[in-house]
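First the structure, in the form of structure tokens, and then the observations on it.
What follows is an incomplete set of chains from the complex, kept in their original frame.
Labels run A, B, C and D following the written order; every chain starts at residue 1.
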Amino acid sequence: MATQHSRSAARIMMAPAVILLLGWMLIPLTMTLVFSFKKYLPMRGGDLGWVGFENYVRFVTSSAFWPAVGTTLVIVGGVLVITVVFGVLLAMLLDQPMWGQGIVRLLVIAPFFVMPTVSALVWKNMFMDPVNGLLAHLWKFFGAQPVEWLSDASMTSIIMIVSWQWLPFATLILLTAIQSLDSEQLEAAEMDGAKPLSRFGYIILPHLARAITIVVLIQTIFLLSIFAEIFVTTQGSFGTRTLTYLIFQRVLESQNVGLGSAGGVYAIILANIVAIFLMRIVGKNLDA
Amino acid sequence: AYAETLTIATVNNGDMIRMQGLTDDFTEKTGHEVEWVTLEENVLRQRVTQDIATQGGQFDIMTIGMYEAPIWASNDWLVALDDLSEDYDADDILPAMRDGLSYEGTLYAAPFYGESSMIMYRTDLMEAAGLEMPDAPTWDFVKEAAIAMTDKDNEIYGVCLRGKAGWGENMAFLTAMSNSFGARWFDEDWNAQFDSEAWANTLTFYLDLMEQAGPPGASTNGFNENLALFQQGKCGMWIDATVAASFVTNPDDSTVADKVDFALAPDMGKGPRGNWLWAWALAIPAGTEKEGAAKEFIEWATSKEYIELVAENEGWANVPPGARTSLYENENYKDIPFAQMTLDSINSANPLQPTVDPVPYQGVQFVAIPEFAGIGTQVGQEFSAALAGQQTAEEALEKAQALTTDEMEAAGY
Amino acid sequence: MARAVTTQRKTINTIFAWAVGLLIFFPILWTILTSFKTEATAIADPPVFLFFDWTLENYAVVQERSNYMRFLWNSVIIAGGSTILGVIIAVPAAWSMAFVPSKRTKDILLWMLSTKMLPAVGVLYPIYLLFIKLGILDTRVGLVVVMMLINLPIIVWMLYTYFKEIPGEILEAARMDGASLREEIIHVLTPMAVPGIASTILLNFILAWNEAFWTLNLTAAKAAPLTAFIASYSSPEGLFYAKLSAASVMAIAPILVMGWFSQKQLVRGLTFGAVK
Amino acid sequence: MGRITLDKVSKSFGEVEVIPPLDLTIDDGEFVVFVGPSGCGKSTLLRLIAGLEDVSGGEIRIDKQPATHLPPAKRGLAMVFQSYALYPHMSVKKNIAFPMKMAGIPEAEQERKIADAAAALNLTDYLDRRPGQLSGGQRQRVAIGRAIVREPAAFLFDEPLSNLDAALRVGMRMEISELHKKLATTMIYVTHDQVEAMTMADKIVVLRAGVIEQVGSPLELYREPRNLFVAGFIGSPKMNLVTGAGDLMQGAATIGVRPEHTAASKTEGRWKGVVGVSEHLGSDTFLHVHETGLAETVTVRVGGEFDANHGDTVYLTPEEDKIHRFDGEGLRIA
């Protein structure tokens, strides 16, 4: 479908969104690029001239860089694995006939509405606090030594908090996907002699592939830039400094805008590597 | 002057919250309205620094500390407070505070309240341990007492100290402590000193003390967490800000209000004690159009009258401490149990010569250079990780040395 | 044609699902409960669950200390404004992609999505400077624009997936019936996509409501939304669990209630075209 | 091998009794078609046999073995679904192999059976494709292939052709018939298309609201429908059911005449009417005649050469010995 007329109309109608986003991307990006080649220290008079690639070199050679990249990937990966695995299980559970399904769904969806800041605060103070936290009480109740969550299990804690926030999202998408599975397919498999586990492995899981891809894509976009959860809980200590947080420290704590901008450029590159990688999969999966 | 609306950024500490509640008095007197932007300390720092560095002009008054004041003043970012009215009596400000908030002799931020640090301890536990706290104890005594008071089965820990990473959190404490151990951040040529023996002693002592007598999860404890612990009666001693005294002695919140006493922060006999000096102060960013009104506010908020206003409304125990000499001369205030100790602590700190060996910087528990916030926090994270048992003291110091050198290099020292 | 299920199975499902549901919901429930306790009860050991003296004191304190309604109103304006604006800009774009696809449509879509990966901290400085230049720091307009730009890719994508499900024939029918492009979009496409647009609006409203980096950094007093509100309660001096809980409940309650009431639309829309 | 007996089988969904107790025997090797209007319970009955639904009462026996409580996979039946229910993410080959894989049949034997089935169903060239890349008819064949390899005691088909277009439907219909001839396995086939029922069945079961109205061979049903329902349901175009046809009634309340048993003439005949639409198919022409005073429309089939247009007057004469007579209750008068 399409006549010349509608094609030119289409181009015009795309324009606002494309131009806005192009502006939103290019203007700050250009400024960031410019800063990244400068010695830019607001606390020491601001722009102190061009320094070439010095900031870039300094940023990657800093001992914090590679661990930060690693931390970023571990958090993103960990949350993805947890939300997808539990999301699938939960979706399967919620798909079963039961009483009060609507209410259970409300309960499960609730964390999605909670601001990251609030959820981090609540988890940190009221659950993970090693003395007054509810988890500590629970551990003590069972006679165990309370875990010092945010220091001894810092990554686990952060992954847990973030997973809690994103689990509803994954669950809901996967639940809708499961519900869209043609029940005749499952019955066919049953007739074909597939046991419940085989039905899950051979029919349900492949059916969910597309939905899982979407979950992974959307979550990755948001997870790459998680900030509030770390800012509130560990402030980057105990090995929870992500690339985003490292940049934050460079720009805002050390007030070294040039160095931070170089970091920003690295983060953009990393994000785009992940993005391209994802898009490849998603692009393929979305066509199907 | 016609009525203005002032936007004031402040920290969510109790004294400031109280000030918010009393804003009506200011509006009544001057006609100016006030919009409060109350933020948690870390967020506040980030917001105001961002705004001042870019000349964002979002705030007419910012709440800053002793760390920021001289640095910002040197960049001409603050309005000098050298023309305050006679009534205000600027000379009444405690000299240590005045020094810390001035740059080249000119005051750039008016102290709202000031603090040092001291030991708060449980008299009942001390007694039970068969010890007696001297007025000016040593670190060794603190350690001995702490170990003696500890009763982990009953969740009683001899000493609660800051462990949460941050230049204003564990590093405030550790830097002040290191001063008393004879350590310093930099030598005269700005070389990082974490490879020194004095630092090794400091950190080892701290880790050992916490290991033996500290509460669990100490590596995430800051002021608030320790306060909560102490109020619940879980700490034998707590070395922290003098302002905490009013909280731990407040029977509404504290289960141990009547069993607390105070002592000066410990030393090692090398001169400096392990206490810090800090003030939350109000400053006016250069370039604001509402300078006049802003000054009026600062005069109101840091005045003697304001102190009386608070006393009237909330009682003398709750007035903002540590800013004015006259407060400590006030008869009504003398009854407050922690008043004298607070004053003594403040007076025992010297921001201009904080360490045993000479240093090129000023600041007791911080180094008044712009890079310090970043460096301090990262070093704090290393030390915090050591406290959490994730690395040894040596490793932490090594990393601290490396990253400090690195950052200083990046900043062009 | 669902199979009939035995009551026994259904009972087991129900128990299990409720247990999991409550577990997931528990942190929120606990926060709500704590907000009605005194500070001392809040940290009582062992913790008390339901049997304590319920008090509204914390809410009173929080309300007294901050102008909650203003934060709330700002949140509503910023989240609502940015979402509506985003939808207005995204509808034509999504129309183009869905009904006049070209070889580059998918690339453009993915590119748009990739702008979301721009790390906010990396560009805070430039944006801040830009905002100063434009004089829109601490204005709702400024935030509406920023939040709109942040969410635009998601809005475009979601609308695109909904539009794609609408048979092109209907738009052609409208064209045959004499509708102009504008009329076609207003009278036919938009009403047909109402469920999709509704869930797009919902999701983006939530995302904008909960966004905490830009809203905190680009506002001071006038335009500060609930994310800034919560930043003043996060760790004050003294005991604060109960007050923190009260403030938290106040910050999340509006969106939680809205989300619950509209969860059907939301769930339907959340699929991002993942489910055909 | 594939004798299926239903003994007082009934099914209720909650309060609603969809199938009242019902007896039916399907002999080994028979091709049985269930027909009936939408919602009459055809699928439900098939699913009861398959074991995909539990019976509410009664007994099912397959090959004399009680099967009422066996799980579907154990009944030795194969089912072909209306939507084909192919596994979209598996290749044709994997789809066909799936039941064997589940049964743990050795690879080599699987290969052989797949090859056989593919050859029989003309699928050999498509084994590596995904279902999404196949045409409707090919998908249908894959679904059958998946059933065949299990060598079931009986095949169950639930409207397997209703998603196909007209031309393909005719082709597939024949393929299934030929398959039945070849395998001689019991087949139970659900449809609501009476042409399918007529052309394929050995035995047709006409259902209405869960009740069996008549069971018999296609021609039995065509020639001697037991009641008005069956009369109207079997035959295409439909039998003309008329009242008030004078002496032809012979005491019946309604009489039925099939379009193909009515002669038309331009000049004379028993009934007079006006042509509404005439449909010229080349081979035949169908006249829809109005204003006969018997029924709104009487349809007659005439030869391809008969030339009648809209508005023409025609005379119709039924073949008297082919008239069906029904009493006031709608039952056939013998």
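One rule holds in what follows: a residue touches a chain if its C-beta (ideal position, glycine included) is under 8 Å from a C-beta of that chain, and two chains touch if they have at least 3 such contacts.
Note that the structure is a prediction, hence the values are computed from the model and not measured.
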(request) Only one copy of each distinct protein chain appears here; write out the full complex's composition as a formula using the labels shown. (result) A x1, B x1, C x1, D x2
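Simple rule for what comes next: only the chains that are shown with their structure count from here on.
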(request) Quick one: report the Å distance separating chain A from chain B, using the average Cα coordinate of each chain. (result) 36
(request) Return the distance between the CA-based centres of chain C and chain D, expressed in whole Å. (result) 53
(message) Need the CA-centroid distance for the pair chain A / chain C, whole Å please.
(response) 16
(message) Can you pull out the residues of chain B that are in contact with at least two other chains?
(response) 46, 50, 54, 228, 232
(request) Indicate the residues of chain A shared as contacts by at least two other chains. (result) 132, 184, 252
(message) With touch defined as at the start, can you tell me which chain B residues reach chain A in the complex?
(response) 42, 46, 49-50, 53-54, 71, 75, 155, 164-166, 215-217, 219-220, 225, 228-229, 232, 234, 370-371, 373-375, 377-378, 380-381, 384-385, 387-390, 399, 402-403, 406-407, 410-412
(message) Taking the touch rule as given, give the residues of chain C at its contact with chain B in the complex, in rising order.
(response) 39-40, 43, 64-66, 124-125, 128-129, 131-132, 137-138, 216-217, 220-222, 224, 228, 231-240
(request) Show which residues of chain D lie in contact with chain A when the two form their complex. (result) 50, 52, 71-73, 77-79, 81-83, 85-90, 98-99, 102-103, 132, 146, 150
